[in-house]
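Every protein chain of the complex appears in place save one, which is left out.
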Amino acid sequence: MGESWTHITLDQHVIIRLPSEKCKIVHLRLNGSISLGKFGAFNVNDVIGYPLGSKFEIYYDDETTEDVEDSKKKNNRIAVGKIRLLSGIDKKLEQLNGVDSSENNKELINLGNDIQKLSTADIEALKKQSVSSDELIAKIIESHGSFKKKTAFSQEKYLKRKKQKFAKEFTVDYLSSASLLDYLIDKGDIQRVMDMSEESMGLLLNLGNIRPNGTYLCMDETGGLLAYFMLERMFGGDNDSKHTGKIVIVHENEHVNLDLLKFSNYSEEFIKRHIVTISLLDFFEAPTLHEINSNFTPLSKEEAFDLKGGKKNTYYRKLKWYKIQLEIIKCATEIEYDGLVTATTLNLPSVVPKLSERVHGSRPIVCFSQFKETLLELSHVLYDDLRFLAPSILETRCRPYQTVRGKLHPLMTMRGGGGYLLWCHRVIPAPEPIEEPEGETAAASQTENAKKARIE
Amino acid sequence: MGESWTHITLDQHVIIRLPSEKCKIVHLRLNGSISLGKFGAFNVNDVIGYPLGSKFEIYYDDETTEDVEDSKKKNNRIAVGKIRLLSGIDKKLEQLNGVDSSENNKELINLGNDIQKLSTADIEALKKQSVSSDELIAKIIESHGSFKKKTAFSQEKYLKRKKQKFAKEFTVDYLSSASLLDYLIDKGDIQRVMDMSEESMGLLLNLGNIRPNGTYLCMDETGGLLAYFMLERMFGGDNDSKHTGKIVIVHENEHVNLDLLKFSNYSEEFIKRHIVTISLLDFFEAPTLHEINSNFTPLSKEEAFDLKGGKKNTYYRKLKWYKIQLEIIKCATEIEYDGLVTATTLNLPSVVPKLSERVHGSRPIVCFSQFKETLLELSHVLYDDLRFLAPSILETRCRPYQTVRGKLHPLMTMRGGGGYLLWCHRVIPAPEPIEEPEGETAAASQTENAKKARIE
Amino acid sequence: MSYFTEYKDVIQEGDLALIWISRDNIKPITIDVTATFNTRYGSFPHKDMIGKKYGSQIAIRTKTNKKFAFIHVLQPTPELWTLSLPHRTQIVYTPDSSYIMQRLNCGPSSTVIEAGTGSGSFSHAFARSVKQLYTFEFHPVRYEQALKEFKDHGLLEENVIITQRDVCANGFTIKKGDLTSVTFSDTEESVDIGANAIFLDLPSPWDAIPHLDEVISHNEKVGLCCFSPCIEQVDKTLEVLEKFGWTNVEMVEIQGKQYESRRQMVRTLDDAMERLKDIKKRKLEGVERRKRQLENLENDDGNIEDEEEKKILEPQPLTEKTKYNPFGKGSRIREGDSNYEWKQVTKMETEVKSHTSYLTFAFKTMNKTRNEEKVGILLASLSKKK
Partner (left out) sequence: MSYFTEYKDVIQEGDLALIWISRDNIKPITIDVTATFNTRYGSFPHKDMIGKKYGSQIAIRTKTNKKFAFIHVLQPTPELWTLSLPHRTQIVYTPDSSYIMQRLNCGPSSTVIEAGTGSGSFSHAFARSVKQLYTFEFHPVRYEQALKEFKDHGLLEENVIITQRDVCANGFTIKKGDLTSVTFSDTEESVDIGANAIFLDLPSPWDAIPHLDEVISHNEKVGLCCFSPCIEQVDKTLEVLEKFGWTNVEMVEIQGKQYESRRQMVRTLDDAMERLKDIKKRKLEGVERRKRQLENLENDDGNIEDEEEKKILEPQPLTEKTKYNPFGKGSRIREGDSNYEWKQVTKMETEVKSHTSYLTFAFKTMNKTRNEEKVGILLASLSKKK
């Protein structure tokens, strides 16, 4: 079995990770070649069939002749190399070169680059020869005048820098929703994705109880990234999934923006099957059945078949419109949703309670926001509304560590932000029990008790 | 040298830490005795002269006869024991008893207390004998049927619990501002101290540039705890300090509440010398010199000396009032303060800019609040006011670890909260330079540029 | 049918439901028309729930003060189930479990190994999303408890297999004769697991990692997460991961926080000043009154002057209750009382979970060779072009 989420496949979008820790999304076309700038270039055909996650090295030998245009600088052509599979295990310093290290940097002051005997030209010459990046880096260490005087710590830093500069390595990975987010953050598109983080999305998917068989109401202002996270959890990249789940996406503009889904490997048919989009206007002021029926009446199959030429085309286009209208009516007025999930910058108190009217009792509501303050405002509104149970504001932050043994510590710097979530459940208030004459007092105490129960 | 902040001294307030990790503030009176409830009781005289931070054990022998009333349960008298100094180094499990431990708790299920062969009565009997708590705990381990089947982890937990229950140990510590805060949090007085944390106070003192020679304007709604933190930093517990610093405390009620300062070991004279209190009304609508002079005119020394009986007393009381009025005028209108430090629940945008009028240029303003949202509101107001440079909202949190070697990890739970700080500097806007005819445009761009410079 | 994997509309006899009393008090019940759910506020007969929609609030009049008491009836989800567990139980909390599932790309293509099962709360979350979950518990009593719970929750008929096993000593392979929920056919001797995601919540994951090669999928990148409270465990784990060829090692901590929405009274400087002025005015009125009394006294006896005047000149605690009271001092005010202005604020929980465990992730691809099927398609395309 070699599925598109396990093995590198033709016509697939994948994410390529470079030694510089940057990443790049590419589409794998038959006979295509991919330029990685200073890290070289390779032929698409050469990587097809390897497991996703494989790490390769580009090398050049006498036979290397082709070249490809640099994706960044036009008119700069990069030679296309051959590739070899790497083990994926990074060689440690000791394995590269049996070098000593110093206890401290005491003897090493302000010498800058003078100590490196290999000139940039020398290194460029070496690079053009068919040496592996490990060999190249070993040579660089060898020619370093005071490498041994560095502390092990500085040595590793130096090596890492050199590797990022000279290693012609790359990894081909599955373009998961998290990788796509990674890529966008890396590109600086933080505002576009509302400053969301992988951990916030993970929490949202679990709190939202997102399952392969649910029908979810959603606002997604991240260009489809939130929808992609949901699709991945629901269908796991499987275009032929038998699961019946649906996402109904309500949008504030005339047309929905789900541009990022083009990077996913879901087919157009798949997306049509599992995603419905509908504007706020159509959702909240949906046409009535009467209205659309007064504009158009479907013919029987035979009648439609008998239509001729232009009339037939016109009929089928109108039929399509009619079906869309029926779907709008269904989504806007009939479905009781299995959850509401939002990532929108619209004023939440004005939009969330109204959308929640269509959510089934006992189902979760999860709202993502870049800012805690907007969720605070929303939580006070929901708290005063008996249809919402226990609104909570949540924050989750992932703190990565350096995992060099003997030097374990949290990374010194990381991205701030990541957003916040509001979580609650849609509930159905009990009708006020009428029993005793002091009904009014009882009603008042209902509100208070219910609230009290929630805050406890 | 044995100062009151280095050695246990008569007539001193100290904090006593108990094995239960609870603490207690006591006043050390000559010939007094202190009850620690289930942990025993001791004579004050016995601890005088030891270094602050000393750890003692209470023991009982045949000569022990006195007793003292339990501070918690009236009519419950506790025998006063003798004390011995402890090394302060906690004995490790291996030192207590050469016991094995299991890799996991697999064999230990739901046996509860049945496994302990010593009954509560047995333990009580042991406690009445003159055994040290270490001996007692060793006996308890010995009688535990399945202690060896516990993991080292559970063994330590068990030991800690037993120690908290049976050890008659206590530490006498200096009552620093942080200890006082600790004590109040422990008591559940979190709202009284505005949810502040030691780390927030430490940051406030440094950002406020609190020095022994400064004159600081302050609002302290924590009952004097903030003032105590400042006094400790300025004078280090030294009643005879030669430093000239002063804190002017503005309060919203008719009378200031600095109750917590009674636990400090500063003398009344010291506090009078270094703290001035003044109501918001007196501060913002201070009497004029003319007003007070029209009510009272000081006599020359000779004239005053010549007054007789009641008239003389009246004169000196009026003189005192006159001097207080002069001080109010000075504090409210003459001093340019070396810093403004606030911990108040008053609406900050209404009060901070007005208080800041009296702060000298280049001096810091630091406002503590339990809630970030109130500082956010303030920061927007200050940001639009050219007299304030670069308002920032800061948060600092201390995360304590378990320091058992081989089992290092952050504590599993800790107190939330701790408050937030707003920090900025008082500055003096430049007069708008008049030079070119297009003065108006220039003025507009001044505001914008100045703001721009700040946000960068 | 599992109550965790199918959306139910209406509360029915036999359903597993969660009763929400308060945030810290959520109780599972099995709906039984003859039963009653008792709280300290009063009793809720199940028959009042049956036929209502999930999410319904159920009201009764309390016996004591005749006020109303309420509960909500919810359909269980793994997250609500986690909240309903007693606090003393060691569980993987939702911020951790949701991150782990996200990082291991859990979805309908996932086959997951979990060791150990523990309270079973994470098993529920896995079961919701993955194709198949193999969970291992070495503690015989906890195994029986979890087996029963999974059965009651309908998870065993769906996609969960639980096995009693010390995986550190004996690995993960499930064989005929093992204490397990697997039913073997006559011809089967062992289960072919082929996991592509592994979660190890064990005191010594380094003992279990060497056994993984036998049970993980050979045809794809496999993800692993070790959940360890102490840093020294992470260190040992890192050593073994490297030794056994696991790569892309990353270690993180997840810090989940929850905030309460509160309101703080807006108390302005102007109001505070007005209040002080009001106090002063009343005090002056008092002083004037006393002065008059004093003058009367002075006419009687000059000596009394001293003590009385002292009282007047020195500040006195205010006895008269001030009339201007903008902040309602001295009275109990409900947070949000509409007679006052309020500022919305967030407050962190009083006690936060500052640490759960360190999460160590690693990945491994057993078979790194090219997939023949994919290469075949490639070759076919190439020959077509020629």
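Note that the chains take the letters A, B and C in the order they are written out, and that residue 1 is the start of every chain.
In this section, contacts are C-beta pairs under 8 Å (C-beta built on N, C-alpha and C of every residue); 3 or more make two chains touch, one makes a residue touch a chain.
Predicted model, so just to flag it, every value in this text is computed and none were measured.
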item	value
Touching residue (missing chain; options B:Asn76, B:Ser392 or B:Thr413)	B:Ser392
Residue in contact with the excluded chain [from B:Ile25, B:Ile190 or B:Val427]	B:Val427
Contact with the hidden chain (one of B:Lys24, B:His144, B:Arg233 or B:His251)	B:Arg233
Sole contact to the chain not displayed, among B:Ala167, B:Ile185 or B:Leu203	B:Leu203
Chain not shown, touching residues in subunit B	1-3, 5-10, 30-31, 45, 48-54, 85, 88-90, 174, 176, 178, 198-199, 201-203, 205-207, 209-214, 232-238, 241, 243, 336, 338, 360-364, 372, 376-377, 379-380, 383, 386, 389-401, 403, 405, 408, 410, 425-430, 432-433, 435-436, 438, 442, 445-446, 449-450, 453-456
Subunit A, residues in touch with the chain not shown (by the definition above)	103-104, 106, 109-110, 151, 190, 252-255, 279-281, 284-285, 310, 313-314, 317-318, 321, 345-347, 350-351, 354, 370-374, 377, 399, 406-417
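Going forward, only the chains that are shown with their structure count from here on.
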item	value
Averaged-CA centre spacing for the pair subunit C and subunit B, given as whole angstrom	34
Separation of subunit A from subunit B, taking each centre as the mean of its C-alpha atoms, in whole Å	47
Distance between the centres, which are taken as Cα means, of subunit C and subunit A, whole angstrom	24
Contacts with two or more other chains, residues of subunit B listed in rising order	373
Shared interface positions of subunit C, touching two or more other chains	231, 257, 344-346, 358
